[in-house]
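Please read through the structure below; I'll follow up with questions.
Left out: one protein chain. Kept in place: all the others.
Here is subunit A:
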Amino acid sequence: MSSRRSRSRHAGSSRITDDQINDLVSKLQQLLPEMHNRRSDKKSATKVLQETCNYIRSLHREVDDLSERLSELLENADTTQADLIRSLIMQ
């Protein structure tokens, strides 16, 4: 707690603290698909960031693959099917 006060005196207007950053990083770590570990001390913050970047890239790739598949499927499908699916999902 005292470190927070001294930092605010030094940096003047900056209100960001180490604890805040660590808290956010631990929240991020819980989202990552690895083993769902609750103990945030396990991974260093740099490792968490690295895995986050990798995870976002893999999610983007998955979305691209899915959109390719969807575009193929949509080309072959006709309008009756699309309306059918729409009514299915709306319920």
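Here is the rule we use: a residue touches a chain if its C-beta (ideal position, glycine included) is under 8 Å from a C-beta of that chain, and two chains touch if they have at least 3 such contacts; residues count from 1.
Simple rule for what comes next: contacts and distances are computed from a predicted model.
**Student:** Which name from "IBH1-like N-terminal domain-containing protein", "U three protein 7", "Alkyl transferase" or "MPH6 phase" does UniProt give the chain that's left off?
**Tutor:** "IBH1-like N-terminal domain-containing protein"
**Student:** I need the residue numbers on subunit A that touch the omitted chain, in ascending order.
**Tutor:** Residues 7, 10-18, 20-21, 24-25, 27-28, 30-31, 45-46, 49-50, 52-53, 55-57, 59-60, 62-64, 66-71, 73-78, 80-82, 84-86, 88-90 of subunit A touch the chain that is not shown.
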